[in-house]
Every structure is written in structure tokens, then in C-alpha cells.
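First the structure, then my questions, so here it is.
Only one protein chain is missing; all other protein chains are in place.
Moving on, here comes subunit A:
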Amino acid sequence: MERDKNFILGIFDDEDILKNAVREVRAAGIKIHEVFSPYPVHGLEDELGYKKSRLPVAAFLFGLLGTTLALTMQFYMMKFDWPMIIGGKDHAAFPDFIPVTFELTVLVAAFGMVGVFMISSNLKPWGQPKIFDLRSTDDKHVMAIDIANNAAVDLEIIKGALKNSGASEVNSKSFD
């Protein structure tokens, strides 16, 4: 009967109890689907064994792209396409190009990184998130365990592990 349900949920009230619980549940050989929190819990990603985000790399590459675009654009326009003598100086007035280069670097880095973040986290205005428990955006942390992924583990063991590690409630949830 209960095998029809997809997920077992452990509800936690406190971030430190949650972090311990994640460690204990994983040590018991249970795979965690995801933990949902109302706010960022520092250190939780390490307990869950997530790899460090590569968004900083994306930001750097986008920044490099911005710098290249800005310098190419300014040298092309001011030096090659229509050279003009301004203040008797060189057409390619490199120091004068720095402010715009800086601004475009920041602009492309910021927008590129945020774009990657939106895509990788599947954030879009028409996105319909799977909500396991409405309280997970309010005051509770929700640990979701996918039953299908833990076929080898007995349901009672999963529930017991959640209870013992400090969950205030243990529920189940299914999505049609």
C-alpha cells in the first residue's frame, strides 16, 4: 500500500538538527532526494555531498567575453572604421576605453551568470515546482526521500532513521 507513495518526508524544525540528520540518514545507506529549506543553510550542501557550484567559472568566462567584446568594439569603431582625431591624441586611446570596458565586463558577467543560474536551477516564470510541503518556504526544513531510489531499504527503517535523527514529523507524499 505505502509503496504506491513516491516520497517519505522528514520535517525538521532546526537547521543544526537537520544537518546532523542528513549525516545520519546518509550513513544509514539511505539516498536523499533533496532537502528543501526556507533559507540557505550553510554547510548543508557539504553534508549532502554536493559538488561545489561552477557558477564562479561561468561568471569569469562571461566577464572575459565582455572584456573582449568591449575592447574589440571600441578599437574597431575608433581606430579602424572611422578614425577621428580627438584632442590631438592617438585614435586608439586605450586608457579612455577602460571605463566602458569595465562596465561591459560587469554587465556581461552578471547577466551571463544569472542566465546560467536560471537555466541550471530550472527557474522560469512558467515553472511549476514540485512542492513537497508548503511549510518548506515558511519555517520548516523538509527532507524528501524517494522510495523508488531506496528499493533495497525497508520503509520502516527509513522512517525510523528520520525519527531517530530528530524529525518532528514523518509524512509521505505522492505526485500523480
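Heads up, the rule we're going with is that a contact is a pair of C-beta atoms (placed from the backbone, for glycine too) under 8 Å apart; a residue touches a chain by one contact, two chains touch by 3 or more; residues count from 1.
In this text, contacts and distances are computed from a predicted model.
The UniProt record for the undisplayed chain lists the protein name "Molybdopterin oxidoreductase", from the options "YVTN family beta-propeller protein", "Molybdopterin oxidoreductase", "ABC transporter permease" or "Cyclic nucleotide-binding/CBS domain-containing protein".
Checked against the full complex, the one of A:Gln74, A:Asn150 or A:Ser165 touching the unshown chain is A:Gln74.
Among A:Ala27, A:Leu64, A:Val106 or A:Ile157, the one in contact with the hidden chain is A:Val106. For subunit A, the residues touching the absent chain in the complete assembly are 13-16, 34-41, 44-45, 48, 50, 53, 55-56, 59, 73-74, 77-78, 81-82, 84, 86-87, 89, 93, 96-97, 99-100, 102-104, 106-107, 109-111, 113-114, 117-118, 120-131, 134, 136-139.
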